[in-house]
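Sharing a structure here in structure tokens format.
Only one protein chain is missing; all other protein chains are in place.
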Amino acid sequence: MPVIKVEMFSGRSDDKKRALAKAITDSFVEICGGKPTSVHVIFDDVAKSDWAVGGELCSDLYPDQPATAEK
Amino acid sequence: MPVIKVEMFSGRSDDKKRALAKAITDSFVEICGGKPTSVHVIFDDVAKSDWAVGGELCSDLYPDQPATAEK
Amino acid sequence: MPVIKVEMFSGRSDDKKRALAKAITDSFVEICGGKPTSVHVIFDDVAKSDWAVGGELCSDLYPDQPATAEK
Amino acid sequence: MPVIKVEMFSGRSDDKKRALAKAITDSFVEICGGKPTSVHVIFDDVAKSDWAVGGELCSDLYPDQPATAEK
Amino acid sequence: MPVIKVEMFSGRSDDKKRALAKAITDSFVEICGGKPTSVHVIFDDVAKSDWAVGGELCSDLYPDQPATAEK
Partner (left out) sequence: MPVIKVEMFSGRSDDKKRALAKAITDSFVEICGGKPTSVHVIFDDVAKSDWAVGGELCSDLYPDQPATAEK
């Protein structure tokens, strides 16, 4: 039954999402019980220009380098 | 006042969203009362690669056929 | 797959939620396809004092009468 | 700690989001306390065709003029 | 049309919510346009034991003092 929504900066690959979905699902089942197939993980990619911290857009705080600095 | 958020696989047409918004709004007003104009329905299209069930991405579980198999 | 979140004023009975969940699920399946058992409807009861419109709390705009005026 | 999610019609510029993030953050800190750097504001741009009011899509209710009429 | 959801630690008074709803609504209208009555602000009070940062529950990180230390 759990629905787990992950809001994060856009740019992560499907492989990273695959690995993260698997890890979150396994952790949930191990800790809280239930069947893996009842665990939904939904990724919401948010552009840095749509996420502000301390009143500043993250696109200003952490501008993307040519090759993305942050994994 | 209700805000009804529909998270579903992307790919449904505006016509389907039109019909679904109307049906959900009518049901809400009929069952819970209130005015239709106070009912907000917001659609959030989610790519299959952003939705995991059982630790697997739905793009892997239900790959899109050339003509989308799933309505 | 759809997850449909209904944010509404608190106070509706389980019977109303039962009827609304059924109506929303049937509409989704009829219009968008898929199986009923893949449709999740989650109700989020919000106190009027936690919902503001036009900068005013709904508990001030629509104070509850002794017997709740609004269905 | 607060996470403030702003769901609004798409089309607002980064400058507007910058100004709104700053204003919301300042108001939160002034009224509720805490540090600005603990305030997260996340913008979710919603297409008018994904937002229905009164059972009608806003793209039908408020079609975009050639130069968007609504700020 | 905007729906602005504020997730914050529980414990703030209705007066604080009144003031914050007014400030957020005024800022939105001033910066992004639209009518105040179309702005919805929804507060979601989250217990510190339901909010984790750095893998630790905030109820452990910031235990409530007899008179709540954090405004």
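The letters A, B, C, D and E name the chains in turn, as written, and every chain counts its residues from 1.
As a convention for this text, contacts are C-beta pairs under 8 Å (C-beta built on N, C-alpha and C of every residue); 3 or more make two chains touch, one makes a residue touch a chain.
Since we're looking at a predicted model, the values are computed, not measured.
Undergrad: Who does the absent chain touch among those shown?
TA: Even though it is not drawn, that chain still touches A, C, D, E.
Undergrad: If the missing chain were put back, which residues of subunit D would it touch?
TA: Those residues of subunit D that touch the unshown chain are 1, 3, 40, 42.
Undergrad: By the contact criterion defined above, which parts of subunit A meet the unshown chain? Give residue numbers in ascending order.
TA: Within subunit A, the residues touching the omitted chain are 1-9, 12, 16, 19-20, 23-24, 27-28, 30-34, 51, 53, 58, 70-71.
Undergrad: Applying the definition given at the start, please give the residues of subunit C touching the unseen chain.
TA: Residues 14, 17-18, 21-22, 24-26, 35-37, 39-45 of subunit C touch the chain absent from view.
Simple rule for what comes next: only the chains that are shown with their structure count from here on.
Undergrad: Hop distance check: subunit C to subunit D, minimum number of steps through touching chains?
TA: Each step joins two touching chains, and the minimum needed here is 2.
Undergrad: How big is the gap, in whole Å, between where the Cα atoms of subunit A centre and where those of subunit B centre?
TA: Those two chain centres are 21 Å apart.
Undergrad: List the centre-to-centre spacing of subunit D and subunit E in whole Å, with centres computed as mean CA coordinates.
TA: Whole-Å distance between the two chain centres: 16.
Undergrad: For subunit D, give me the residues that contact two or more of the other chains.
TA: 7, 24, 51, 53
Undergrad: By the document's touch rule, what are all the touching chain pairs in this structure?
TA: A-B, A-C, A-D, B-C, B-D, B-E, C-E, D-E
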